[in-house]
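Take a look at the structure set out below.
Complex shown without one protein chain; remaining protein chains in place.
Note that the chains are named A, B and C in the order they appear, and that numbering of residues resets to 1 at the start of each chain.
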Amino acid sequence: MSTRFIRRDLPYVILAVFGILALLSYYIAIPAIETMAGTSRTWVVVVGAFAVLLGAFNVVRTHIVRAYQKKKDYWLSAWLLFIYFSMIVVGLSAGTGSGQYKWMYGAMYTPLAQGVVGTLGLFLVSAAYRAFKIRTIESLVFFLGFFLIAVRQASIGPLLWPGFETIGNWVTLWPSTGTMRAVTIGLAIGTVALALRTLARYERIGLEEGAMVGGG
Amino acid sequence: MILFFQGRITEFLLILLFFAFQVFFILQATKKKEIGYIRHISGLDAIGEIVGRATEMGKPIHLSPGVYAGFGPGYAGPTVAALSMFSHVSSLAASKKVPVLASVNDAASYAAIDEAVRVACESVHSPECYKSENIQYYAYGEALLTGVFGTMTRMKPAGNFLIGPFGWDAVVQGELGAYANAMQLGGTDAFANLSMLAATCDFLLIGEEMFAAGAYVSKDPKGAGALRGQDLSKVVALLFIIVGAVLWLAGNKLVFNILGV
Amino acid sequence: MNIDPLVVIGVIWSLVILSFLLYKENIAYRFAEYTMIGVAAGHATVSAIYLINGSNITPLLRGNLLHIVPLFLGIMLLFKLKGEYAWLGRYGIALVVGVGTGDVVRSQMAASFIRQITSTLEIFTIRTAEQAFNVFVFMVAMLSTILIFIFTVRPVGAAAPLPKVQKLGRLFVMFVLGTIFAHQIMSRVAMLAGVLQRLVALFGF
Partner (left out) sequence: MAASESIWDKLGNLDRRILFWAIVLIIIIPLIHPLGLPVTVSERVREAYNFVEKAVKPRDIALIDLGTGLGPMPETMPGLLAMTRQLMRLQARIVFTTGYISPEAVVVIETVMDQTLRKDPKFVYGEHYVNFGWYTGGGTAIRRLASSWKDVFTRDWYGTPNERLPIMKDITGADSFRLVWHVGPEIAWITYWKLGKNVPVLVTYMALNIPTYLPYYAAGDIYLLGGQRESAEYEILVGVPGPGVPAMDYQSLGHLFVLAVVVLGNLGHIRRKLKRGTQ
């Protein structure tokens, strides 16, 4: 086996074999295929967990370098590493169900996450402020759709005029569903085509080395 | 038939048919060596423009596949589309020596995107475009967003590619990119989040356009053939709908029943 | 009054995050950002170690030798950290992408292709003029939108009106995007309110 085969072709063989296996297991009633596909799905979970380690180690390495080289905000990198290793020490010694671990998670991650999620309300307002500049017919239609539903969703709207409720529901159920169904079917065809191209190695997904399969 | 699962036979045959369309037109186009007509897709034409802008400004570009990136059945489609797109974008960036940043919160997608960017940059010997610390893994969605807050304010990328299975993060990532004055291309599968990308991005890929990226951008006969095959699949869908509807109105459920076999 | 320290810490952290937008990028925010990334990475690492131990190492030690494959692929994935051996990681990536790609085909065919077409046919059970009108609007929206995604048909002859139909389809798409933007207001306002509610509650209203 040449290096070229091992480095460039073998990954694609793995991709295609397991991909086709996963695909066939849903359609063809042969127990062996079902079993193999099931096994490969449990493998994916384990490899995924190793990918988590890879990602986390990359974060750690990045910040060790930053802390060591005393780049700007290096003390923050040191703090990040401190937090990271404390989580690991507590998580592995006392367990993830332990009070200490839960406290660390609950005192840091949960409220910060809630804060991040809270910003969505703010971002939405600024997006609305910038987005609905009516310049073209497309943006006018964009605004029109927005207006009909926004008025309906405010429970004040239907009180002012019950018609808002009726129109809002009609618009969401008929023209919107029609459009979305068309897009969904298009997406399905696109996905299936892309997936099949990927399995047949017609599509570049970044596993290739040296000469590119497509242009770019 | 015992060999096939009941109720999935038509489905399987359709997959084979779609695959046959792809292979047939790809082979035909490769043999003829000509690129047929392809409709202008402004979102995909913008890729070159965005990378060009980054080159001029001497700033990086940022890739983000969204908070739901991953290879589970619900999201693998747009994730693979993102992978294909990012692979093209980063090789274009590599050829212009533009650094590539990426923020990902799913481990497997992180590994795949990291590999795609690394391969793209190494194959044109452009080490400045790939640095392992620039492709960051954030473990969870909220952490990803704080990371993107930071990346956007501190690195101020000139281009932002928001392609993949976006969720509630679409409005945050789109607005942060806009605050950083990045030129943005957005595309995602779910309409809910596409509307946020439509509001925040300069260019938008609607629905299937996202999945055509690899084939369209490559500008080679193979890609054109693939798109041709995809078009024929849509014609099949249209036929099912139109013939089925006419028959249904006449009181005949033939097409409906065929699809359920 | 009995105040849980976690609640106070929680409100402070949330305000620090909001300060990024209500004020500007600042050192407190950066502190929160690094904390968040550290905790997230730590939690993910711990969960991953438990997962690898539970569903791989333990069954392997019990003699189920097939589990050596993902362990091997996983360890090779870690070689991505070392530049020159990074290509070893490709096999694991290939496995994950392969299985995901195979799975997505069927989930899309079942739920998004077959099911969408059959349920489109079902609406053709028309009894009243109103229903007929609804179905007509539905079909105009649907057909013009599908035609947007026809990429390789040159608009000549019978296909000459194609660009116009595609334009109509785009208008439908923009309209729907507008309605959906409006559907989001509620969710986003609710999220912001969740944070503010805790703040207000802390002050005892």
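Note that in this section contacts are C-beta pairs under 8 Å (C-beta built on N, C-alpha and C of every residue); 3 or more make two chains touch, one makes a residue touch a chain.
Remember, it's a predicted structure, so these values are computed and weren't measured experimentally.
Considering the complete complex, the chain that is not shown touches A, B, C. Think of the hidden chain as still there; on chain A it touches residues 41, 45, 109-110, 113-114, 117, 121-122, 124-126, 128-135, 143, 146-147, 150-151, 153-159, 165, 169, 172-173, 176-177, 180-181, 184.
Contacts to the hidden chain, counted on chain C, fall at residues 21-23, 43, 47, 51, 103, 107, 110-111, 115-116, 119, 122-123, 176, 179-180, 183-194, 196-197, 199-200, 205. Contact between chain B and the unshown chain involves residues 68, 70, 72-75, 106, 140-142, 167-168, 190-192.
FYI, only the chains that are shown with their structure count from here on.
The pair of chains sharing the greatest count of C-beta contacts is A-C.
With centres set at the average Cα position, the gap from chain A to chain C is 4 Å. Centroid to centroid, with C-alpha atoms defining each point, chain B and chain C lie 13 Å apart.
Residues of chain A found to touch two or more other chains are 23, 26-27, 44, 47-49, 51-52, 54-56, 58-59, 61, 109, 112-113, 116-117, 119-120, 123-124, 128, 131, 142, 180, 183, 185-187, 189-192, 195-196, 198, 205, 207, 209. For chain B, residues that reach two or more other chains under the stated contact definition are 8, 11, 15, 71, 76-77, 80, 83, 107-108, 111-112, 114-115, 132, 137, 139-140, 142-143, 146, 168, 171, 191, 196, 198-199, 206-208, 212, 230, 234, 237. If you check the complex, the residues on chain A that touch chain B are 23, 26-30, 44, 47-49, 51-52, 54-56, 58-59, 61-62, 65, 109, 112-113, 116-117, 119-120, 123-124, 126-128, 130-132, 142, 180, 183, 185-187, 189-198, 200, 202-212, 214-216.
Of all the residues in chain C, the ones that touch chain B in their complex are 17, 20, 25, 29-30, 32-33, 36-37, 39-41, 43-44, 48, 77, 80-81, 83, 86, 89-90, 92-93, 96-97, 99-101, 103-110, 113-114, 117-118, 120-122, 124-126, 139, 142-143, 146, 148-154, 166, 170, 173-174, 176-178, 180-181, 183-184, 187-188.
Within the complex, the chain B residues that touch chain A are 2-5, 8-9, 11-12, 15, 18-19, 22-23, 26, 71, 76-78, 80-81, 83-84, 86-88, 90-92, 95, 104, 107-108, 110-117, 119-120, 122-123, 132-133, 135-137, 139-140, 142-143, 145-146, 168, 171-172, 174-175, 178, 189, 191, 196, 198-200, 206-208, 210-212, 214-215, 217-220, 222-223, 226, 229-230, 233-234, 237.
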